[in-house]
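With one protein chain removed, the remaining protein chains of the complex are shown where they sit.
Right after this comes chain A.
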Amino acid sequence: MKNSKPFKPGQWVLLLVYWLYVAIPLAWGIWSTLRKAMVLFN
């Protein structure tokens, strides 16, 4: 069975960019929803 080998350094940069690419819109969506939800506690 093959196991994964150590990652190339460039992959860490790619990893960070790619996760930010999906995390930023998601965080914006969550923030928008939370702001709306805050009305409930006012």
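Just so we're on the same page, a residue touches a chain if its C-beta (ideal position, glycine included) is under 8 Å from a C-beta of that chain, and two chains touch if they have at least 3 such contacts; residues count from 1.
Simple rule for what comes next: contacts and distances are computed from a predicted model.
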TODO: Choose one: "Na+/proline symporter", "Protoheme IX farnesyltransferase", "Large ribosomal subunit protein bL17" or "MFS transporter". The correct choice is the protein name in UniProt for the chain not shown.
DONE: "MFS transporter"
Task: Chain not shown, touching residues in chain A - done: 1-8, 11-12, 14-15, 18-19, 21-22, 25-26, 28-30, 32-34, 36-42
